[in-house]
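This is the structure I have questions about; it appears just below.
The block that comes next holds chain A.
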Amino acid sequence: MDITIDLDGGVPIYRQIVNQIKYLAASGLIRPGEELPAIRTLALQLRVTPNTVAKAYDELERSGVVWKRHGAGTYVSEQRPLLAHQERLRIIEQRIDALLAEAHQLNFSVEDIVRMIQKRRAAMESAAADEPARAAR
Partner candidate 1 sequence: MRSPVAAILWENWRLTRVETASRLAAGLIGGSLGLLNGSGVLFAVMILLSQHGLFWLSTAKLNGGRFIDGYKPGFPFHLLYARPVGTGVAVGTAMAYEAASGVVWYLLTAATLSAAFGQSLPLLSIAVWIVAVRLWLTCVQWATHSRVVQYVGSGAAALFLILLMSRADWTVPRVDFTPVDYGLLAAAAVLSVGVTVAGVSRQRRGDPRLMVAHAGWLGRLQGWLAGLLPCPTSSPTRAQLWYELRSGGVMVIVLGAVTAMAIPLAFAVSGPIADLRRLAFSLVVMAWPGMLIFLGGNAFGLRRNQGRVFASTFDTTQPYGTARMSWIKVLVRSVCLMAALVMVFTSAWASLPLTRGWVTAEQWATVTDPYFGGPRAQAIVEATGAEIVVLWKAHHALREAVFGMAGHEKAALVVLVMLGVIALVSLRAAIGALLMRYRRRTIGAGAIALVGAAMLALLSISVRRGIGPAAIAGAILYVVPWIAMALAVVGGGYVLWAAFRERVLTTRHIAAVALGSIVSGAAWLVVLGAAGVTLESLPATDILRTVAPVLLLAATGVLTPWALSRIRHS
Partner candidate 2 sequence: MSRIIVDVDGLCRSFGGKVALDRVDFRATEGRVYGLVGSNGAGKTTLIRHLLGLLRAESGKVRVFGFDPVRDPVRVLSRIGYLSEDRDMPEWMRIGELMAYTRAFHPGWDEAYANELIGTFGLDLSTRIKELSKGTRAQAGLVAAVAHRPELLILDEPSTGLDPVVRRDILDAIVRAVADDGRTVIFSSHLLEEVERMSDHITMIHDGRVMLSGEIEDVRRHYRRSRVRFADYFEAPPRLDNAFSFEGGGRTWSVIHGGPFDEFRASVVSLGGEVVDSRDATLEEIFLARAGRHEPLEAA
């Protein structure tokens, strides 16, 4: 599983794991029913304390992204994660705050940012449209 930990960003490690797994689940890179690595394995891979991974898995289970079979592994949930509205709001707001602060530093206005968001979205959509064609080749 492709997860990276960044110690400089100011985000707690377990939160980074939670966010990245959520993203992997949301983007379909890991499928519903797929088994997540064992706590020990992921801890070894990321070189973090297993308690952090355990905490991340607990939170993922709480928010419904994964479910734990009793003592036998953790699996991605079938249904879409039911994150509380508040929680989803908070995640996005955090990202927006960071983005705005950065933009202010670099002397971009809010309008510039909005324009760039739409431009990037268009670019991502066209790249996704090219994906199946490239895979077929």
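Here is how the candidates were picked: all candidates are chains of the complex that A comes from, given by their letters.
Just so it is clear, a residue touches a chain if its C-beta (ideal position, glycine included) is under 8 Å from a C-beta of that chain, and two chains touch if they have at least 3 such contacts; residues count from 1.
In this text the structure is predicted, and so the values were computed from the model without any measurement.
Participant: Looking at the complex, which candidate is in contact with chain A: 1 or 2?
Facilitator: 2
Participant: Spell out the part of chain A that touches candidate 2 in their complex, as residue ranges.
Facilitator: 5, 7-14, 39-40, 43-44, 46-52, 101-102, 104-105
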